[in-house]
Every structure is written in C-alpha cells, then in structure tokens.
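Note that one protein chain of the assembly has been removed; the remaining protein chains are unaltered in position.
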Amino acid sequence: MFEYALSVMIFLPILAGLALFLFPFSGGASRITGFIVSIIILFLGVELFLGFSGSTGAMEYAESRAWIESLGIRYSLGVDGISLLVLMAGAILFPMVFTVFSTRTKGFYANLLITQGAMIGAICATDMVLFYIFWEIMLLPIFFMIGIYGGPNRLPATLKITLYTISGSLLMLAGIVYVGVAYHNQFGGWTFDIVELSKLQLGGGFAVLAFFLFMIAFAIKIPLFPFHTWLPDAYTEAPNSTTFVLSAIMAKIGVYGVIRFVVPVFEIELARFAILLSLSGVVGMMYCGLAAIAQKDMKRMLAFSSASHMGIIALGVFCMNVQALTGCLFQIAAHATSTGVLFLFVGLMEERMQTRNIADFGGIAYRAPIFATFFAIAMLASVGLPGTSGFIGEFLIILGAIKFSGFIGFLAGTSLIIGVCYMLWMFQRVFFEKPNERTENFKDLSISEALTFLPVILLILAMGIFPQPFIKKIAPTAQLHIAETSIIIAKNQLAGTTLPIASDTHQKN
Amino acid sequence: MIQDYLILSVILFCLGILGVITRRNVFSVFMSIELMLNAANLAFIAFSRLHESMDGHVLAMMVMAVAAAEAALALAVVILLHKHKSKLDTNIFSLLKG
Amino acid sequence: MFAEALFFGFAVLSVLGAIGLLLFRHPMNGAMSLVVTMISLAGLYALLSAKLIFALQLIVYAGAIMSLVLFIIMFLNIQESDLPAEKGRWLYQLGGIIVIIPIASFLIKIVKSIPGSQATIVGSGFGGVKEVGLVLFQDWLLPFEIVSILLLVALVGAVVLAGKRRMGK
Amino acid sequence: MEHTVTYLGFIPLLPLIGAVVIGLLHMFTCKRTPLPEIFYGALACVGPVLSFFLALVVFFQLKGLPAEERFLTHNVFTWFAVGDLHVDMGFLADPLSSLMLLFVTFIGSLIHIYSIGYMAGDENFGKFFSYLNLFLGSMLILVLGSGPVVMFVGWEGVGLCSYLLISFYSKETDNVLAGNKAFIVNRIGDLGFVLGMSFLFWAIGASGFDYLSLKANVASIPPGVGLAVCLLLFIGACGKSAQIPLYVWLPDAMAGPTPVSALIHAATMVTAGVYMVARFSFLYAHYPVAGSVVAWVGILTALLAAIFGMFQKDIKKILAYSTVSQLGYMFAGVGVAAYSAGIFHVFTHAFFKALLFLGAGSVIYALHHEQDIWKMGGLKDKLPRTYWTMLVGAFALSGCPPFSGFFSKDEILFSALATGHTGIWLIGVLVAGMTAYYTFRMIFLVFHGTPRVQESFDHAHEPPAVMTVPLIILAVGALFTGFLNLPGIFGGNLNVSHWLAPSLSELHPHVSVWIELLAITTSVAAFAIGITFAFKKFGQGATEPEFIGFAKIAYRKFYVDEIYNAVFVQPYKAFGSIISKFLEPNVTDIHIKLCAWLYQKAGTAFKVFQVGYVRIYAIYMVIGLSLMSLFLSQTIK
Partner (left out) sequence: MNDFLSLLPLLIVSSGAILLMLLAAFEKSRLETAAYMSMGFFAVAFFVQLLVGCGPATAVFAGVFNGMLVASTFTQAAGLIILACGFFTAMTTHSYFKVNPFCTLEFYAIMMFGACGMLLLTLSQELITSFIALEIMSLAIYVLVGYDRSNIKAAEAVLKYLMLGAFAGAFFTMGTALIYGGVKSTKFIEIGAFCAANSATAPLIIGGTFFIFVALLFKAAAFPFHAWVIDVYDGASTPVTGFMATALKTAIFTVFANFLAQNSGLHGSWVTFLFYISVLTMFGGNLIAIGQSNLKRMLAASGIVHSGYLLIALVAISSEHFTGSVIAYYLAAYAAGTLGMFAALSYLGGEGEKRCTFDDFKGLAKVRPYSAAAITVFLLSMAGIPPTAGFMGKFYVITSAISANQMALAVLGIVSSILSMWYYLRLIINMYFHEAQDNFETKGSVFATACTFILVFCVFAIGIYPIVI
C-alpha cells in the first residue's frame, strides 16, 4: 500500500495548502488541519524509513510516469540512501512547527504546507526537471511568509533571498538543459533522469560552465561562502517557524542537490575544482563562526552558526570519499534536528520575553531547568559533543577531509573550537549568571511543549549513541556513489588529465 | 539603363526617409511616406521590366491600394488630432513618455 | 536617345519635387511638389512601358489620393500660425543626411550589383490592361481579394475615427 | 589473546544511570519542594560503589589469567561503520585500565561520600551529584574504551562535566568564565586528538580501529605519519592534563566546589593525558623524539608550576599548581618511556592529592569558605584529624620517604637519569625541592603559628565524620601505596610495573646500583633542603610579605593569562566584530549591492530615451537601420 507513499507525501500537503487558500478557514482550524496533515506525513515518513532496506543502495519506493515525452521528462520519484535522511528531516520535523507557535493566520499555515510538499518533492525527484520545478516552488511560500509575517525590515530581506536564490536556480536551469542536450547528442533520445544522465562523459569549456551554473545555484542555497550574505537577514527577519524550515530543511536540500545531481554528472569538473570548493566551505565555516561571536541578537547568532555548520557539511561532499560523504549525509539530519530545535527554542524565548537580545537574558537555567536542559542538549549536539548526533557526522567529515588534504582537514577541525566559543558565550549570558527582573518569572516549558520537543531531544541522543541503524541505510548508497565517481575519475586520469586529488580518489572503500 | 531607374527610386526612397525624420508637420510626414511607397513602386516596375514579367505591375497596384487605404486612415487620424489640438505639430503630442 | 532625355527630365523633376516636399514649410506647397513628383513618376512608368500603371498612377495617386490630401489641408484651413515653428530644421536635415548616407550607399551598392541591366526590347502588349488583368486574375487572385477587406477596414476605421458617433450604447 | 566478559559495560553504565535518574529527579522537583539530600546522596553513591566492586572483580579475574592473556574485552554494539572505518562501542580491561579503574572508582566513591557532607545545604545538591555521577561514568568510558574513538567519548564527556562543575556556582560570572576557559582550552587539545586519530586511521586503521589491532599492525605505519600522530595526540594530552602551553585553565578551575577539584582536577581527569600516552605506548615507544618532546614539555611545566606554586596565597591555587607540576613529572616519566613509573605516579598522586584537596576542603569548610592562607594559622589544634591527614599528604607530595610520593617520583627521576636525560633529571630534582618548599609553606601557614584572623579561628570546628573518614582512608592510602611498587634496591620487585607490563611496551634499562642510589639520595636531599627553607621562613608564624620583583611576577604567574588574553582572545573577538560590523555589510555583500544599484541606475537612465516625440522614435529606427546597413554592406561584395 506504500508504493505511492512519496506522491502522497508530496501532494497531500500541497493540496491541503491550496485548500486552505481557496476555502474560508479560521486560523485555528487551518492550524489543526496543518497539524493533522503533518502528522500523516510523519507517519508515512516513519513507515517509509522502517520499510527502507538500503542494502543495495538502489532507489526504493520508485515511481515513474511519462510526462513530457518529446523531451523525455518523466514524473519519477524515488528514495535512496542519499535522500533518505533529508527526506526524514523534511517529513518528521514539521509537526513541531504547528504545535509550538499559535499566533498565525491561515495563509501562513497554507504556505507552510506548500513548502513542505515542495521540499519533499525536491528531495524525492529523480528527474532533473521535476527536481527543478519543486526546487523553485519551495521558495515562493518562503518569500510570502517572510514578506507578510516577517520582522520589522522584512522587505529587503525577502527581496534579497528571493532574487538571489532565484537567480542561482535560473542559471541552474541552463545547466540542466545543457546536460540534457549533451545526453541527447551522445546517446540520442532525450532524458533528464539522473540515473541515465550519470552515464554522461562531459568535457570541454561548456561542461565547466554548466558545472558552475549548477554550483552557483547550490552554493547560494547552502549557502557557501561568499554567497551566504542573504542568510543572516533572511533568518533574522523570517518568522521563527519559517527560520526553522529554512535552516533545518531547505539549506540541506542544497547540499543534497550537490550530492544527487552534481557529483554523478560532473565528476571530473568536481574533482578539478574540489580544492577551491572545499576551501570556500571551510573558510565560510570559520568566517561565519567568527561573525557569530559578535552578534547581539540570538537569532542572528544562530543564523551565522547555521551558516558555519553548512560550510562544513558541504565540505563533506567535496572531499569525495565515503567517510566524508556518509558523514555529510548523517550530519544533514543531525544538524537539521539540533539547529532547527535551537531556532524553535529561540522563538519560544522571543514569545515569552518579546526580545531576542542576548543582553536582556540571564539566569534562565534557574527559572526553567527543563527548558535549559533541552536547550543545552541541542546546543551540545550542534557543537558536536560525542554522545549527541552532532559528533558522528562532524567526526566523519573531518576524518574524510584529512584524507582529502591534511590542511583542509586541519581547518575543518577548527570548527571544534570555533563552534564552542560562541555557543558557550551565548549559553553563559542567557542561561547562567544572575536572573534579571525580566527573566525572574520566565515560564518553564509547559507539558505540551515539553512533549513536543522531547522526541527530537531523544532523537538527538539516539542518533549520537546508536547511529549505526541510520548509517547502515545510507552508507551503501554513498559507497556506490563514490565508487562510480572515483572509477570515472581514475579512467579520466589515466587518460592523462591532471587532477589535484588524483591520489585520493583511488582509495578502496 | 534600368539601374538608373533603380538609383532614382533609391534616391526618392531616401528622401522619403529624410522627410519622415526631419519634419514635424503631420502632413509632410505622411506625404514623405507616400513618397517612399512610390519609390518602391518605381522599383517594382523597373524590376518587372528587367525580368520581362508583369508580376511587378500587379504588385505595384497592390501597393497603390494599400497606400490609398493608409492615406484614408491617416487623414482620419489627422482630423482626430486636429479636433484635440488645432495644431499639426507631432511634437505637441508627447504626453506619453518616460 | 530621346528616351534618355525624357528619363533625365522626369528624374530631375521627380527629385526636385521630393526635395520640395522636404523643404516647403506649408503642407500645401509640399503637396503640390509631391504631385509634381508623382506625375513625373507616371512619365517614368510610361518609359518603362507599363501602360496600366502609368494610368493608375495618374488617376489614383495624382488624382485621387493627392486631391484628397489637398482637400483635407484646405478643410482644416491651416494658417501659418498653426504650423510648427520647426527651428533647427537645418540641423536635423544635416544630421538626417549623415544618418541616411549608409543606407543609401547600401542600396546603391545592391542596385549596382544587378546583372544584365540593359533594358531589352519587350514584345507588344507588355503592361497593357489585358495582359496585366490576365496575370492579376490568374496568379494574384488572393491578394486582389483580400485588398477588398483592407479597404473595408480602412473605410470603417476612417468613419469610426473621424466620423460622427452615437456614444454610449 | 583476549577474553570476552559481558559485565564490563556495566562499570561505566551504572554511574551514568545514576546521573540520568538523579538529573531527572532534580530537574522535575527543584522548582517545587526538593527531595531530601540524603536521598540524593545515597542514590549517587550506589553507582560508584557498585562500579568499584565490579572493578575489583575485573582485577581478580585478570589476576587469574596468565600475564600475556590479561585482556578482557566486550564489544557492546557496533557504534558506526563506514567504508573500512569500523568503530565498536567496545570496552577493554587490561592491567593498565584495571589499575586506573580501581583507583578511579575507589577515590570516586570516597569523594562522593565526602561531598554529601561538603555540599550539605546547597540548593542544587541533586544537580551536583548528577554531574558527579556523569563525570565518573565518562571517566570510566575513557579508561575502559577499547579504541581511541570510544576513549574520545569519555575524553569529551569528562571535559563537559568539568565545564559544568567548574561553573557550578554559575551566578558568579567569573566561575562561568573559568568553565568556558576550561572547555575551550580542552577543545583546542581535542582538535589535536581528533587530527591525530584521523591520521592514525588513514595510516593503519583500516583493519580494526581499536588498541589491540592498532598495536598489531603498528609496524606498518609510515614514520613521518607516526611522529605526527604522536605529537598531535600529545597536544590533546596537553589540553586535558594542563601542560604548557595549555595549562592555564587548571588554576581557574578551582572555582568549582572543592570535592570537584579533588576528584576531577587532581585525582582523575587531569591524569587522562598521561593515561592516553601510556595507552599509546606501543606507538610512542617507536618514536623517542616524540617521547623526549613529551618529557621536556612535562618537566618544564613542572618547573613553571612549581615556581608559581611557591608564591600563591590561595590554598587551592597552591594545590592546583602542585597538581600541574606533578602532572609534569608524570609526563616526564612517560616521556622517557618509563610508562609504568608515570602511571604509578598517577596512582599515588591520586591518593595524596585527593587527600590534600579534601583536607583543604575541610579547612575551607571549617573557616566558612576562607581560602587565603594568610588569613589562617594555628589550626592544628582546632582540626586535628584534618591536620594529621593533610600532613601525611604533604609528606607524600613532597616525596619524603617512605611515603608513596617518594617512591613513584623517585622512579621517574631515576628512569630519566637512567635513559640519559640528565637535564630532565636535574630539573626534576630542583622541582622536588621546590615542591617540598611550597607544600610545607602551606602546611606551616595554615596549621602552625598563631591564628591571623581571630574570629574565623574561633568559629572553626572539625567537619563531620562523613568528611573526615574519607580523609583518613585516603591518608592510609597515601602512606602505604608506595610499597606496592617497591624497587629492587629496597628489596621490592616493582609489582605494579610487572602488573602493567603486558599492556605497556616499555623496557627497563639495567644500570648500576650507584646511579639508583644517586637518584635516591639527591631527591631526599632536595626534599630536606626544601623543607628546611620552608621551616626557616614560615616555621613559627610569618606575616604576609609584600611581593616585589621576581616574586611579584611569579605571583602574577608571569602574566601568562594576560598575554594569552591579549594575543588570542581579544584578536578573536575583534576579528569577529570586524567581520560583522564591516566585512559582512560592506565587502562580502558588495557583489549583490553593486548589481542592484547598477541595475536600478541603468533603468532610470534609460527612461531618458523614451522622450515621447514620435520623430525621435523614427530617428532611433533610422539610426539602427543605418548601423545595420553599415554592418551588412561589409557582407555583400
């Protein structure tokens, strides 16, 4: 009965969102509707996760229907180890958004639902054009949510994120078409199916151009340094649940896109520019980490920290070895849980105190022990403490980075230090020290809120202590992915092209 | 020999263009356009003479018909403009700009 | 020989007429000089042994269209004061000529490249009413038909734009 | 040749369970009426004590085995496996870890009991014990971990706990800052640890990433990589064990409650670095260069800390610096490949340093949290038990025969001399003298002479038995543990060293008895000189001197903290604010801003062309035409 699970997960929220738009719902009613829908998605997602074998590393739950024959565009979905955890992040984190914050209108919930559907679509699509369509759709609700429900100077923020990301993705469109045409020229016949396209042997200047068209789109979305400048404004101005969606899921889809679409098609170009890209990842990590320490606004600080983490996650892709890739895939889910929850917590504090200014807080640990504990666990996960979900991924990525290049690995390792600096700094000022008159009567988590967050907190711990069940499902695909890539690169390299990381791609995984 | 006719038509055509872009008087502009059409007609006839085929004559007739139709409409427009402002200066009709 | 002389005369006349159209401030004078051009063009058509077109030129153009134009000019009874004070017209014309030169040279270049430019003797009846009519109704039926629609549109349009109107139905 | 025993996992698990249970109870009750303290105390002591008994079981089971088979392992579950990286959540009990296990659980239990008395009346009593249990659990994971990654779990865990416990009185900003400092400095070390691990993995980790497999194919590691791994791991050890240049956090760590200082920052956690080097002895043994780097860093740290220690006035600071200096000794020991000696010093040091801290704790407790030794004096009649026990500790620390410290320290110095590190030996002797000096400076100032602050002296009274009994037990330990590793010259046969031999790869240099005698005599002499100086200056009551010149500089710890602050911390913050104030808005963002600005300007500029004069539009057309026809005229001949 679950062979259409993916389609349901995509279109149920979208249709629900449209229904909310078209028919008169009250704010509360639409909130409940959204909650029910997201719960259904959650169950489907869990069921799908349990049903996912992942042993072969092939696509599962695949659906494929002809859509536009003349160009071989198909409506084809599927899940494999690469998309599994991202899909989980998109599927299971949403109910929180509906339970935590209550002060929104129906339009907001409609937008949220449409975003969820589009994001799941982008994650599941195995056809480049289909992916692109969902990729574009998922931005629009964000645009409206920030623009309508955002903070005081939301207009520049929303314009910036929208124009910037759309520019990137439109350029990617040219890249996609180029790939399709190249396939047409090499094999005859049209297709945009990624499995087919990965057979391509691209080369020449246009290939490099197309590669950069892709990379710019993803780099803006992830965001990679120096394309990150939309992020702080957008994250700060967006409503808290939107920030949660942006940071927890949407940014991850950027990384996912690189793994899914760039790595198999543009192996050689990726290998050629891997050093550059990984440098930008690491530099971004350090840059944003340093910027975070100087923030007054807690949300803005978390925004920078999120950007910093994304830098290191992206690094995991460019290292092109199985440890780094698996770590990256795992870290996607881990970071989604930890940072997403942190943003929600900040939202809670804002609702309780009407401020996000770090200086206004203090001594919350005494007033709200449960809240403080949850927050601390999420924070420790985001600084990668062993025993929490954050460690596994970060360790694997650093390990892989060392393999890739000792220097990059060292720089990546500094995230251990940088991350902890600003986090402890913030934690001290917000939760320790003496309570001031504003925090004197800071309410602790209510039962319902505690019950909302508890699963995620437990998930963070579980992913830290028993990661193998997750890794078991994703590792084979990563294995396969890297293996093909390195074979092609090796072949290409025997052909005599010089690649910087030539030696590293020969590893037996 | 035929070339002379064609060169003449070219000259007239260019003079027509010149009239269109230098005059501000609506009448002069329209008549310049008529002049251009006539130049084209001359070319048609000359070519048909060259090719010994009478298609050119037919074409010239068609062009004349079109010219007549355009002239009719153009004069109607002139009257319309004259109703709004009793001047025939094209430059005074410049509300729409920017 | 005689033909050359005629051609030369007509050519000069027509160019002069065109220049007159270009220079006269008052449209009336412009129209007059355009009539000169058209008549001389009719002469040239005759030289090209296009009898029917020669007639049509005189009737339709010089006759109908130009007289219509003149009629409208008089009808609107345009005074000197109504005419636009086209200051700096010379400047415009100078610039215009400079802009035109490439186009003109381009066209001349094209025309120069025509092969077999000597006019040959044509058989009798070339360009006569009968012959042209035959061509018209055998090969060019469709344009002839749709010209009727064109004229219809022009008619109605002229009425709508200039004529009386029963507003607000 | 190893055996699998399934109860190993429970040793760390029990305290962790305790931590979770206590933590939850406290978390949910602290806002309402807190549970009775004794309940928490009892609950907290269950875990450590049980683990201690399990540790005994492990010990005796090991003892039952032939020497080369003394490896008990238990892989609980596969933690994560990616490609050829395969990490088990596994535990390994061999002589080395069993020794650590014994004293960690033993002292841990004692300090738990002690804390029940010390922390009495604190509003966060439950939280404290939850953290303490958590710490013990992490420490046991660190000790028992079957591979570097599992060790790293404990490694970071103890770091976290030390952070939490240092900033336990978190209402004072300074305490929290001290905690942050500890965590961050430790993290710097951890970076080294992680990098070292990674290199090690890519070198020889492909077939099993636990100690035994690593030991098995250590031969195949490329030399350069091996050296790098050693040094990187040592950076980690520096961070955790407070060696130059990362020692700065330990003195500040005294902001935590005294039992914490005793357990974490004296007895157990800070020795993790030494333990780790000993763990990787199979690696270090191949790289004498790395070894001597370790040794020199250690001995210099010892010297520096001793100098600082001589001029401190806060009793806990004195002890803290003495800890740093003793850690230096240990590193000197493991550095000169005398791993067993180093570990044995860890062992004895745990006893007497814990003893000293707890004693200091009871003094502070008696004087209502007075820590300045210049405000104490003449307490030996008021606090007799404390006095006598601390005296034992002091003798042990300053290496007076036949106390435990003497044997262990002497073993280290002797090995240094025997392996030809004469410089290290000389400095070691000097430090021994200084140690004796500052230790007894403290003793004299606190317990002898006349009370300097009368009313606090009057209120002083012996703490309850729950605190003094552990003192006495530890004192006994401090007195006699030395005989466990009695060297041959005293008719012993180095039991501990032989016990540890299977898990360490060290070789005992055979040198003449005279050198051994030389070593012993010099250290005894150093002790004697030190104590005499101390007695001369402070024997019968001294007044607080005004520090001047070198003394002042030493008292201000050579301004190292200030220098670090100026060189690292401030630039870091400045850089951060530069980025967010200047770079972010003005430089990295420029490409967007510029495009937007240009585009809008161009748009407004373009409006000019829409003049609205029809003739001008015609002129545009004609200009375009003429340009195109220029372009086309080229194409036709």
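Just so it is clear, A, B, C and D label the chains in written order, and each chain counts residues from 1 on its own.
Keep in mind that, in the parts below, contacts are C-beta pairs under 8 Å (C-beta built on N, C-alpha and C of every residue); 3 or more make two chains touch, one makes a residue touch a chain.
Every value quoted in this text rests on a predicted model; they were computed, and no experiment measured them.
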Under the definition given at the start, what are the shown partners of the omitted chain?
A, B, C, D
Of D:A81, D:V453 or D:L625, the one touching the omitted chain in the full complex:
D:L625
I'm checking contacts with the chain that's been left out. Which of C:I59, C:M74, C:I97 or C:V159 qualifies?
C:V159
Touching the hidden chain in the complete assembly: which of A:F49, A:Y178, A:F273 or A:F371 does that?
A:Y178
If I consider the whole complex, including the chain that's not displayed, which of A:L155, A:L276 or A:I487 touches that chain?
A:L155
Counting contacts across the full complex, list the positions on chain B that touch the omitted chain.
6, 9, 13, 16, 20, 26, 29-30, 33, 36-37, 39-41, 43-44, 46-48, 50-51, 53, 55-56, 59, 62-63, 66, 69-70, 73-74, 77, 80-81, 83-85, 90, 93-98
Where the unshown chain meets chain A, residue by residue:
21, 68, 70-71, 129, 132-133, 136-137, 140, 144, 147-148, 154-155, 158-159, 162-163, 166-167, 170-171, 173-174, 177-178, 180-181, 184, 206, 209, 213
For chain D, residues in touch with the removed chain
599-600, 602-604, 606-607, 609-610, 612, 614, 616-618, 620-621, 623-625, 628-629, 631-632, 635-637
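One rule holds in what follows: only the chains that are shown with their structure count from here on.
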The distance between the C-alpha centres of chain C and chain D, rounded to whole Å, is 103
How many angstrom lie between the CA centroids of chain B and chain D, rounded to a whole number?
97
Which residues of chain D are in contact with two or more other chains?
619, 622
By the touch definition above, chain A meets two or more other chains at residues none
Mind listing the chain D positions that touch chain A in their complex?
23, 26-28, 30-31, 77-85, 149, 152-153, 156-157, 160, 163, 167, 170-171, 173, 176-177, 179-180, 183-184, 187-188, 190-191, 194-195, 197-199, 201-202, 572-573, 575-577, 579-581, 584, 588-589, 591-592
Show me the residue ranges of chain D that touch chain B in the complex, using the header's touch definition.
607, 610-615, 618-619, 622
Using the touch definition from the top, list the residues of chain C that touch chain D in their complex.
96, 99-103, 105-106, 109-110, 113
